[in-house]
Every structure is written in structure tokens, then in C-alpha cells.
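These notes are about the structure you will find just below.
Shown here: the complex without one of its protein chains, the others still in place.
Let's look at chain A:
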Amino acid sequence: MKRKITKKIGVTFGSMGLAVSMIACADGGSNDASSNASNGGDSEEIELTVWLWPGFGVTDLLAQYEEENPHISINLQEAEYGDVHQNLITALAAGSGAPDISGIDEGYLDRMMENPEHFHNLMDYGGADLKDTYLDFKWEQGTNHEEDFLIGVPTDVGPMVMAYRMDLFEEAGLPTDPNEVAEQMSTWEDYIEAGKQLNDVTDGYMFNNLSDLYTAILEQGSPQHFDEDNNFISEESERNLYAWDLATSAEGISANIERHTTEWGAGVAAGEFATVFLPPWMLGNIKEDAPDTDGLWNVTNMPEGSGNFGGSFLSLPAEGDHPEEAYDLATWLMAPEQQLTIFENSGPFPSTPELYDEPAIQELEDTFFTRTDLGALYAEAAEDIVYGYKGPNHDLVNELFQEALGSVEDGNNTPEEAWRNAIDEAERQIGR
């Protein structure tokens, strides 16, 4: 779950409100802690504070948990995506004010993993039992090298598939049947080739911009920008070189429109570009931005496998005084049964593969995208996700490469200049 535009705006307001909310939270947190610490004992009332951003879809489940466990009361505090993380970081640094349970998105995960002392190690509470319940890549994301530290209980995943406009493909003389599309575009080179054909025939574009194509390809492999010892390897990383070369070779078929902008919405509605790579939580964006394209879409596998975009963990900050109760709540909340409930209430996609055969998922259909088996497609994509090690500086470096591709697309730099700039700037920012 990652909403960039709300993140941007949220950050603006958030930074203004940060001071206020910090004071408010710090106050509430410390009071609860002191009053509860003196009590102890099972029968006593325990309050668990939970920080999440909108979209987890757990509100009803939390109420159910309270009902089934009378001695637990849950205080759910929702804030915008960016605010939750910044408030959490501030609270951890300040040493007070952190909740018992906090959501952490994968984008912030490695930074938190670098500082394990700020979190309860779930391995101490039986976390090892969770391994087989969740997708392997989620487990690898949430654990350290030695697999003796687990930062949180995995929540959702964002398996990537490719949506395409059947009408535009047909006009360009490309196949429209999902199986044929997947077959013809089984590699990225074929995909770009098809894009050029589309561009020649219809003058339209294949995708929105180079940096999204780059990220989609990068996410399919490992290592990306850092090796597991956090050495900066973008310059020689095969995955990165592969993604960069493919992206720069596709300049002519890119519409140069950034995702999460009003331009993107208008572009989708106008059929400016024929394909979109998207995780399940982004399906709604297309429906909202381009309601008139109902039925013109179809969905198939991405070239060369899947990829992941978004997904979180429920962590237990070390400041929390009730790790056992918090662990019980977090594991219950993200157990397969509950994840299925969340999914059925149109929440995010589950991270527990045993659910993927459930009818609720297998039979998830979506007429907007002309699929009666959309859930099965996503389930298949979820199991194809490979774990790509990121490291705490991944986002910083990846953003530089994305900006570099933007500058190529805007005509401000040649690919060689842009590459050099990205590498130099990355080395400079990491090195200081």
C-alpha cells in the first residue's frame, strides 16, 4: 500500500502537524505505559496502541479481537502513509511515544532493520513458526541475514501484472488474447518491439514513462543497487545495467507522463499509453481515472515474470510494554483466515500462499478488466515474486536513477551523461 500523491501532500501537512502530534502521542504513550506497567497480570485491562495508515482494512477485525479478548482494548490511530513512518522514526529516536504495534511499509523497512534495537525481535515470541505461513520473499524481507531477527508480521503483497488496452493493441495489429499477449511479449525486448510496432501504426505510446519501466524490470531480479554487505554496486550490477539499457532503448515508445499525477489519469482516460504495470491495489486508480474505458482492458503476466510493488509489516517497537499481547494480536490479525476476510472486504492482497487456492481469490473477477480469473492471475504472480535485497539506501539511489531517466526523456541529458550523473550523485550522497 503506497500512495505517492497522498504521501506528498500528507508529508506537507504532516511536517506542520508533526510537533503537535508528537507531543500528543508522547503524552498518551507514556501515561499508558506507566499505568499499565504497575498493573501486570493477565486479568488486568491492557491497552494496545496500533499505528496504521488507511487501507489495511482491519478496523472490524480489531473490534472482533477486543470482543474475543475482553482484557485487551485496542487504540487504533490512523494517519497518512508518510506521517506514520515519520512519527514512528521520531518516536523511536526520542525514546518515547511509539505504539505497541506499528505498520511499516517495505520502502522504510531496511532503514528500520538497520536499527533492530528499536524493535522487539519477534523470534523471541515464537516468530520462527511464521516462516511457512507467508511468501518466502516476505519472510526474507522481514528477517536479517542470519534469520535470527524478525522485524514484523507480514501483511499484504503487491504482485505486479500487466494491464493492456485491447482496442489499442488490435489497432496496432497486436494480439488481444491474454495468453497470446503473454506469449508474444514474454521478454522485455519483445515487449519493446511490440511497442515500436504500436507506435509506428497508431502513433500511440506503450507505457507512461521510462522510470516506471526501469523500476518494473529492476524489481524482477537481485542484486539491484547494493549487495548484502551494503556495498554500492549499481555500476556493475547486472540487474541494474539490464534495466537501464532496456529503459533507455525504449525512449520512443514512452509517453513521458509521471504516475500519480493528474496527467497520468488524463493519459489513461485518453488511451495515451497502451499498457500499465500494476499491483492489485492500483486497479482502483484506473477505474477512478478512466471510467469510460470499462471493458477495454485486459490483464496478463508481465514480461519475464512478476515483481512486487508495496506491502507492509506489523512491527513491535521496543518501547511497547506488552510485546506478548501485541505479538498475539499482530499474528492473529495477519493469520490466513483474517487476511482472507480483509481481502474479501476489498482490502489488500494476502501474503499467505495457502489462501491462493481459496475460491474467494481464484474466482475474483473484474469485468472492467475483462477477467473472470483476475485473482488467480495475481496469485500466480505473487508466487513468482523474487526477493531483491535493497538495503537502507536503496530508495535514495533508485530515485537518482529514476530522475536520470526523466532527464533523458525530457531531452536534457544523453543516456551516458544521465548515467554518469546518477552514479556520481549516488556515490556522493552515500559517501558523505
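FYI, a contact is a pair of C-beta atoms (placed from the backbone, for glycine too) under 8 Å apart; a residue touches a chain by one contact, two chains touch by 3 or more; residues count from 1.
Basically, contacts and distances are computed from a predicted model.
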Hidden chain of the complex, named as in its UniProt record, picked from "PqqD family protein, HPr-rel-A system", "Protocatechuate 3,4-dioxygenase subunit alpha", "Beta-ketoacyl synthase chain length factor" or "Cytochrome C biogenesis protein": "Cytochrome C biogenesis protein"
Of A:I257, A:I342 or A:L355, the residue in touch with the unshown chain: A:I257
Residue touching the undisplayed chain, where the options are A:E146, A:D203, A:E236 or A:D410: A:D410
Touch list for chain A against the chain that is not drawn: 8-9, 11-13, 15, 86, 89-90, 92-93, 111-112, 114-115, 118, 255-258, 261-263, 266-267, 270, 272, 396, 403-407, 409-413, 425, 428-429, 432
